[in-house]
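Of the protein chains in this complex, one is absent; all others appear in place.
Order as written gives the chain letters A, B and C; numbering starts at 1 within each chain.
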């Protein structure tokens, strides 16, 4: 099986609600970037965040080992800076090997949660 | 990093609920077009709205600066005309440089919000 | 502007809840196929439905005029046959000119609605 996916992925939507209902961490309002590395080489990932009115922040670096998936909450990113809540952002992921990327939000600002998800935009 | 994305993006779904529950503007029922310009040149955007039974309306014009994202609520468009509520529409975005586009709806007609999102269809 | 999109679109998910809460038709549980024809020629559409355990049903035929969008509820299809509720199905749309297709479900079986949406899979 050759590696599956693309090396560059973009997510134009991004917004983390500031409040939550329900037990943490599962029902904490959050956004997640899900990365699948189905290939035989570890993936070195660089993630950059874009904002409406200031320079991009990043890269955030993490690895996804060969034959593994990693679901990273944007809420948990800290280096080089945490992701501000209730702020429009977008993200660009660059990998050194092909991977597949999906984006998900759980919004628990109200008593009953809401979900959204989409495949990201991949190229190269 | 070369520019990422496409110059033409289409969203076939569009429908803004007329009513809302919860504090404005965050919990106002709305639809958003999220545009990421990860490139080094400002993007000049033209957005056209399509309807079921009348001629398209537009272009709505806005810019997305280089290395910025912009999340535009369809609710807030006014020039050349506001977007009618509870009316089927679709949209076509044309940019002079590559960008990435995602579509999101928040529906708060009922006490508990619902969300949907998808990558748009990109070409060229 | 040349026509935008593809001529063949597939939606692998399909399931219409049988019950609803809230005023009809807006809050009736439903699935919708949204078609954008941004081109200058009317689109003649053939939609075929696929099931788990019997032959496909169709084609359902409808037009989407040039520079128009049409959001068709699967609930409302009747010719050649209505779409059964609470039954797994999928759909294939073939157009004679390029169009763009998105799929949406509103589920109001419970007091508070839920939504899902995705771009369809396009080719040709």
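Keep this in mind: a contact is a pair of C-beta atoms (placed from the backbone, for glycine too) under 8 Å apart; a residue touches a chain by one contact, two chains touch by 3 or more.
None of these values were measured; they are calculated from a predicted model.
Participant: Return the single residue from C:60, C:74 or C:89 that touches the missing chain.
Facilitator: Going through C:60, C:74 or C:89 one by one, C:89 is the residue touching the chain not shown.
Participant: Where does subunit C touch the missing chain, residue by residue?
Facilitator: 8, 10-15, 48, 50-53, 55-56, 86, 88-90, 92, 94, 103, 105, 107, 109-112, 114-121, 123
Participant: With the missing chain put back, which residues of subunit A would touch it? List them for me.
Facilitator: Touch with the absent chain occurs at residues 1, 4-5, 22, 26-27, 32, 34-38, 67-71, 99-102, 104, 111-119, 122.
The working rule: only the chains that are shown with their structure count from here on.
Participant: Between subunit B and subunit C, what distance separates the C-alpha centroids? Give it in angstrom.
Facilitator: Here the centre of subunit C sits 21 Å away from the centre of subunit B.
Participant: Compute the distance, rounded to whole Å, between the mean C-alpha positions of subunit A and subunit C.
Facilitator: 30
Participant: If you look at subunit C, which of its residues touch at least two other chains?
Facilitator: 112, 114, 118
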